[in-house]
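One chain of protein is taken out of this complex; the other chains stay put.
What follows is subunit A.
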């Protein structure tokens, strides 16, 4: 499992086609991966396990989300005003 993720990450070019978001509006794709990364981090940290599998979500949200959105959300998470459930 972990080796698959490593292999996928090494061959990473850009965010692949995601069938959950097949259309023009990719806003949810970016949001979803951002949430998934932070939820994955939180969950694996709580278990005390290596968080390397979460890196996939990070690469994808970094590819898709505008830098200003990521900065805004990171600031909100620090302040405790982030609107998503992590």
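FYI, a contact is a pair of C-beta atoms (placed from the backbone, for glycine too) under 8 Å apart; a residue touches a chain by one contact, two chains touch by 3 or more; residues count from 1.
In this section, contacts and distances are computed from a predicted model.
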Identity of the absent chain, which is to be given by its UniProt protein name, from "Origin recognition complex subunit 1", "CSEN protein", "Serine/threonine-protein phosphatase 2A 55 kDa regulatory subunit B" or "Cytochrome c oxidase subunit 2": "Cytochrome c oxidase subunit 2"
Touch with the omitted chain, as defined above, among A:8, A:39, A:62 or A:77: A:62
Sites on subunit A contacted by the missing partner chain, in the whole complex: 12-17, 22, 24-27, 29-30, 59, 62-68
